[in-house]
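Comments concern the structure below.
Missing here is one protein chain; the remaining ones are kept as they sit in the complex.
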Amino acid sequence: MLELSRITAGYDRRAPVVREVSLTVGAGRSVGLLGPSGCGKSTLARVAALLHRPDSGTVVIDGVPVRGWRHRAPREQRTAFGVVFQQPRLAADPRMRLADLIAEPLRATGRRDEAAAAVAGLAGRVGLSRELLGRRPHEVSDGQLQRACLARALVLRPRWLICDEMTAMLDASTSAALVAAVETYRAESGAGLLAVGHDSVLLNRWCDETVHWDELPRESRSGV
Amino acid sequence: MADPRTRTRMADPRTRTRPRTRTRVSAAVTAAVVLAVLVVPFAVPLDEQAVDLAAKLRPPSWDHPFGTDEVGRDLLPRSVYGLRVSLFVGVAAALAATVIGTAVGAVAGALGGWADRVLMRLVDLFSSVPHLLLGIFVVTMFRPGVWPVVASVVVTHWLSTARIVRAEVLSLRSRPYIDAAVSGGASRWRVTVRHLLPAVLPQAGLAAVLMIPHAIWHESALSFLGLGLPTHQASLGNMVQSARGSLLAGDWWPTLFPGLFIIVPTLAVAGLAGAWRERLNPRRRSELSL
Partner (left out) sequence: MSPVNPVTPVSPVHPVSPTSPVLSVDNLSVRFRMRGGRQIAAVSDASFALAPGECLALIGESGCGKSVLASALLGLLPRNAETTGRALLGDLDLLAADERTLARTVRGRRIGLVPQSPSAHLTPVRTVRSQLEETVRELTGVPKAGLREAAEAAAERAAFPATHLDRHPHQLSGGLAQRAATALALVGDAPLLLADEPTTGLDRDLVDRTVDELRRHADTGRALLMITHDLAAARRIADRVAVMYAGRIVEIADAPAFFGAPGPRHPYARALLDALPERAFTPIPGMPPELGDLPDGCAFAPRCARASARCETLPAPVDGVACHHPEEATACSN
């Protein structure tokens, strides 16, 4: 279970973009979170992925409460999440070849010797050729780069996937291919998914259930 | 290629030729300076300290192309030696200041919080003292020589690099690719060394090159005030300083040539740095975008 309760978060404490919002994703389930751009759904996704510390509220991952975010979270907790972002250009270190990009989490966690095999396996799953793996981000298209970013998110075999507008910049075929890769991984690993987006047709087709941002449970605390 | 209708689209002509010429001239001058400084002292057996009181304050001539100074020393070899010292001080100081500034800026930017606050207050503290004053303070603590001058330049010049690097790191820190690294289990150290530092190095390198002219001027200023290198040593600052008297008497060459040797190389290095900065511009890096 991924339980977010009464989360208030944002970039300015006086004007949080997320106010007292709760969201639960069951183990192995997939939830699509719909909402217009700028509503705060991406911030909530970042809170869930332990990348953004909320001003208040609690996050419980598989029964373990979260005590810190980003580097304050223990490594096992951080790496339980695979995150895919909207803009692959910004989500890829421009100096790394795609193969290094995908292998980076393994190297960062001291599992360097597994890198070659893992990269080869994942490249096949997301549909990247050997030749593409040797290129740098500026030498590939957005779609190809996003495939690499998805492979990077899967390389540590996370229990949870957070896809923040993963296909918003991509064409129909690449979108379908990436969603298929995510679903194949989930089917064999039992990982849960929180997919954030604004395309209701896509999320309805993709996820077990979809919720609209405006329909999320909110309790207003007295005196706030 | 055979098709006569094949055309090549040229970019806007206004933005092209002039910067290229500037870069070429800068590169040529810089190369000449480096060559002169590295080769001349070994290839040409001239003694920059040789005194010939009979030939003092001679205007430029075939024997002494730059003329002689008030004790009859030939100004050409002295200028070359002076430039050598100045360049050495400039490069060494710029390197050291960049390393220190980059380290401080990266740590402050990457860690944030109290570390950032302490380090940046330190930078503010150093910046609040006028540079030359701080530089003078440093040199007066040591015996005159090259290294105190280098130290003086370093102490006053690492600040701007620290600020640049910190700002750059702060803006990079919120990029999704850093988020991805954090989520991928990278430690703070790894995020800084593998993802943040490589991204700021071109900027830091540019800052270092831009700093070389500054450092040369700083050295010259210190020497001019008599606080830099020992007065007998040929340094551009020393030479201009000791030529002041003769300038008032109408002898222009002892100040002109060392002066030119300060100005021309610094302009050339600055010109090269400008070309580098243009290359860093991301718009030019992606010539082909599909």
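First chain written, first letter: the chains are A and B, and each begins at residue 1.
Just so we're on the same page, a residue touches a chain if its C-beta (ideal position, glycine included) is under 8 Å from a C-beta of that chain, and two chains touch if they have at least 3 such contacts.
None of the values given here were measured: they were computed from a predicted structure.
Colleague: Any idea which of A:43, A:77, A:109 or A:175 touches the chain not displayed?
Modeller: A:175
Colleague: Which one touches the absent chain: A:10, A:28, A:94 or A:127?
Modeller: Final answer for the missing-chain contact: A:127.
Colleague: Given that one chain is not shown, which residue among A:112, A:205 or A:218 touches it?
Modeller: A:205
Colleague: What chain A residues would touch the chain not displayed?
Modeller: 36-38, 86, 127, 129, 141-144, 168-177, 179-180, 198-202, 204-206
Following the convention adopted for this analysis, only the chains that are shown with their structure count from here on.
Colleague: Approximately how many whole Å separate the CA-defined centres of chain A and chain B?
Modeller: Using C-alpha averages as centres, the distance is 45 Å.
Colleague: So in the complex, the part of chain B that touches chain A is made up of which residues?
Modeller: Checking each residue of chain B against chain A gives 175-177, 179-188, 190, 194-195, 198-199, 285-286, 290.
Colleague: Can you check the complex and tell me which residues of chain A touch chain B?
Modeller: Where chain A meets chain B, its residues are 46, 49-51, 70-71, 75, 78-79, 81-83, 85, 87, 90-95, 104-105, 108-109, 138, 141, 149, 152-153, 155-156.
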